[in-house]
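Structure in structure tokens, see below.
A single protein chain has been removed from this complex, and every other one stays in its place.
== chain A ==
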Amino acid sequence: AGPLALARDLLAEDGEPFFVLNSDVICEFPFAALARFHRQHGGEGSLVVTRVEEPAKYGVVVCEADTGRICRFVEKPRVFVSNKINAGLYIFSPGILQRIQLRPTSIEKEIFPAMAQDGQLYAMELQGFWMDIGQPKDFLTGMCMYLQALRAQHPEKLHSGPGVVGNVLVDPSAKIGANCVIGPNVTIGAGVVVEDGVRIKRCTVLEGARIRSHSWLESCIVGWSCSVGQWVRMENVTVLGEDVIVNDELYLNGANVLPHKSIAESVPEPRIIM
């Protein structure tokens, strides 16, 4: 929250409320609904909450059912308190800036509990999907959710054609070879080349990467400008950083590869390659 103090002048300039977002979160971003909700209750801050199965991993919110006013705010509780958690999307009135000093500050641990006590913090329940995409495994889950929502709202943006299964997003500048089967749940970035006979499932392939022929990828993140060889099998949340080269005929199982590495040997069990 410290950075908000740093931007104090810019934020308080026009006296209007401002959004604050955690960047490692994916959802449908109900900005209009959130702004409306905030104006209605007139408190200092509103945050979005979502229901999750394992709330102990996050900041848990206890609020009044009818007004949404937050009573308690507990970060990563050790016992079950509530299954609604802080989704990392906020809108604040400029008055909040008086609570924040220019020092490293945790908004969840220091600012919110005080605001809750003052009855100034309100929660709006999120509709639709939500995922904390800070970990590669969760990133892929979030990607699947996003694609599913896209299918419901803008199906024309998804890719279709021979060899496309389920929800697949392909940049117009990407090239996909013959006899490939892509999807479900695949996103392919700009300038990516997928050669013939490739099977990709539940992956993100970032800009400029090349997947050579007959390879098989499931649950992977392929970084920018990577080159994945022929007859490569990658699975189980293998993550390739930028500019990684994977030689032909290798097997990568849960490999986390740092940028600019060349992989010349199979990684049969999950590990980090530095």
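Everything below uses one rule, namely that a contact is a pair of C-beta atoms (placed from the backbone, for glycine too) under 8 Å apart; a residue touches a chain by one contact, two chains touch by 3 or more; residues count from 1.
Convention: contacts and distances are computed from a predicted model.
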Options "DNA damage-binding protein 1", "GMPAA guanyltransferase", "Origin recognition complex subunit 4" or "G protein subunit beta 1 like": UniProt name of the undisplayed chain: "GMPAA guanyltransferase"
Touch with the omitted chain, as defined above, among A:Asn22, A:Asn83, A:Gln148 or A:Gln230: A:Gln230
Residues of chain A in contact with the chain not shown: 179, 196-197, 199, 213-214, 216, 218, 230-231, 233, 235, 249, 251, 268
